[in-house]
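The complex appears here minus one protein chain, its other protein chains still in place.
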Amino acid sequence: MSENNLLKGLMDEFMASFSQDSQDAMMRRVNAERLIRLYAGQFIDQHQAESIRILPDQRLAGEDVADFLVQVDDYDLRIVLIDSTNGVPQLTVKYIQEWLDLLEDNPSTAFMIVVWTTDELLALPFSMVQLQTLLKSPEQVEDCLLNVTPLNQLIPVIIQQQVKNWEIDEDLSQKPDERGRDCYSIFAEKIGQAIDKEANRRYKIEERLKAAQEFPYQKEKQVILSILEDALEGKSAKELEYQLTRLPRRGSI
Amino acid sequence: MPITTFEEKTYLVIDNCVLSMLTDCFCDGHKRLSGIQLLHETQQSILDLLNIMKSFAVDGSLHTTQVVSLEYQPQNGILGNHILDRRHIKTMAMQVRRQFELLGTSPNSIQYLRELPKAPRHLIHPTDGLSDADMSLIHLGLHLTQNGNKVFLLSNDQDLLQFSSWIRIQKCLRNPPMNPVNLEGMLCLAYLDLLHRNCDISTKQMSQFINYLIRDTGNRMAEREKVSLNPKKGAQILDQIAAINQVFAKSIEDKLNKQGVLA
Partner (left out) sequence: MINYIKMINWRAYEQHELEFGKGITFLMGPNGSGKTSILEAISYALTGEAALFDSKTRSQLLRDPKRPGTITLRFDVAGIGYEIQRTQNPDRAGGASLIRLNDKKRLAKTHSSVTNQVEKLLEISDDFLRRIVYMAEGDVFNFLNAPPKDALDIQIRTVLGLTQLNEFSIALKNSKKHFRERLKSLQDLKSDLDRLQIRTTADLDNHIKVGEEAKQGLLIKLETTAQELKELDQHTIFAKKLQHEIDNLQEVIHDDSEKWDGFIDKNIQTSLEQFQDNLNVIEQDLTDIRMALARLDGQDESYISIFELLEPYDNSTDTVPCPVCRKPLTLSERNSILKEINKDILAIQQQRNKQTLTKNEISKAKEELTRQINILKPIRNLIAHTDLPGIHLQMSFSEITNAVHELIKEEAIIRQDHLTQERSTTNVRLSELETYQSEYFSIKKRLQDFGFESPEELLEELIRIEVRLLSIRAASQAAEITLATQQKTDMKSIYQQIAGLWSTFTGIDGWEVEMEKLGFPVVINPEYGLKLDMRQLSGGEKTALLIMLHTIIAHHFSKSDFLMIDEPLEHLDPINRRSLIRFLVDAYRHQVFGQAVIATFEEALIRKYQSEEGINIIGV
């Protein structure tokens, strides 16, 4: 036990007694603060590898209350503790505007998590959009309160929702025994065979026969492969056609 | 402004660290005295306070466990710095222990608390977490809830208090007549301040307690400076000290209001 904790704890309990008008309410506040710290500590321990930081915020409403800032990667969550009425969560519109202002001023805050001083630390998350909706339609507040969840269940869910987990299939890391060949390689092999086949056909027309006999194998193969390269780089059929129909200079065969 | 007042009598379970603190506090208060006189005055102060506290207990008793009471060793505190016969200190300890209803527990009888599902690991760990003595207090508190009244567990151990806050909401322990919800952990000074506001403890005495705590904190902080305490942390503590004084001032104000001194 550190002196700091004792002083802090004493401060919290004093403040609780000065903000609540009954012992029960005071203890609700005290218990809620303790549980938030307990869960915060547990959460940090569980997510040490994920560099989640939980800091006491204490900037809300100017009071020294157990408000926390949960910093996760590029966003944060603000946990704010408010009193329940006889252990039942309640919400007034004045809070909504305050929280909306806070979210607007802090774009990195993804959610305001409101925790009530209830045994299970019942809580609700509010995004800026949700607060704006509630501000416009305060009658929806009651319905909202039906969705309260214990804080220790809520925070992991919210954090989990901020990142999707796409599991890597082990098969993906397996390198195939036999490699496929890219289309250029396959084509480069097949074109030679195809040219041989075409050149060895029997032609009746004189020019065809002569073309087959005098076929400039290497040059033409190179031309075709070069045009295929251009095709693979994304040239259109029209551009490729232009290249295919350009014949070598006269005298070059 | 809302303010809590003392409302109902409850069972009181007291942790040894409370007794130690009070012992040191009274010692400090009687520091002009020395030797056996100091011891006697200290003892008396403690017993008086315990009697006051008893009067706010629903059964007129203070409770603790055997193992906890045995941990009360006044000689480990300020008294140990004085030249005193150890036997006298032991007698004092016995006197104090006698003020309590003691429950005997064994590691087995409190093991179930370490085995509760989803219990905070750092608290239930047998060596790094709460001790058997601490757990025995929880067990005692739960036991007393069977009587239907609230049970206040007074301690300065934040881990113990935290565990008590956690225990009270565990549904698996809600086996009537046991009702863990009725178990409340509170810092001793916070409880005493409630009594103080209720005009059952003098402001002077309460101030003494607060001041002692502050000074004690300050002294320990000064010790740490020798091994380079984080200056920021130091400043934070000083802020807290100032804040406590301010808050206590409100407490006094409330008391005075009750007394009709402040119109």
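Think of it as A and B in the order they're written, each chain with its own count starting at 1.
The rule is simple: a residue touches a chain if its C-beta (ideal position, glycine included) is under 8 Å from a C-beta of that chain, and two chains touch if they have at least 3 such contacts.
If you're wondering where the values come from, they're calculated on a predicted model, not measured in any experiment.
Asker: Where does the absent chain touch, in terms of which shown chains it meets?
Answerer: Per the touch rule above, the missing chain touches A.
Asker: Considering the whole complex, which of A:55, A:93, A:157 or A:194 touches the chain not shown?
Answerer: A:194
Asker: For the full complex, which residue in A:44, A:69, A:135 or A:211 touches the chain that was left out?
Answerer: Per the contact definition at the top, the residue touching the missing chain is A:211.
Asker: Thinking of the whole complex, not just what is shown, which of A:105, A:139 or A:167 touches the missing chain?
Answerer: If we include the chain that is not displayed, A:167 is the one touching it.
Asker: Since one chain isn't shown, list which residues of chain A touch it in the complete complex.
Answerer: For chain A, the residues touching the absent chain are 50-51, 73-75, 108, 110, 161-173, 175-176, 179-187, 190-191, 193-195, 197-199, 205, 207-208, 210-212, 214-216, 220-221, 223-224, 227-229, 231-238, 240-241, 244-245, 247-248, 250-251, 253.
Here is the rule we go by: only the chains that are shown with their structure count from here on.
Asker: Whole-Å distance, chain A centre to chain B centre, using C-alpha means?
Answerer: Chain A and chain B have C-alpha centres separated by 48 Å.
Asker: List the residues on chain A that touch chain B in their complex, please.
Answerer: Result: residues 1, 3-11, 13-23, 25-27, 30-31, 34-35, 37-38, 41-42, 45, 64, 119-120 of chain A touch chain B.
Asker: Where on chain B is chain A touching in the complex?
Answerer: Answer in residue numbers: 1-8, 17, 120-122, 156-159, 161-162, 165-166, 168-169, 181, 184-187, 189-190, 193-194, 213-214, 216-217, 220-221, 233, 236-237, 240-241, 243-244, 247-248, 250-251.
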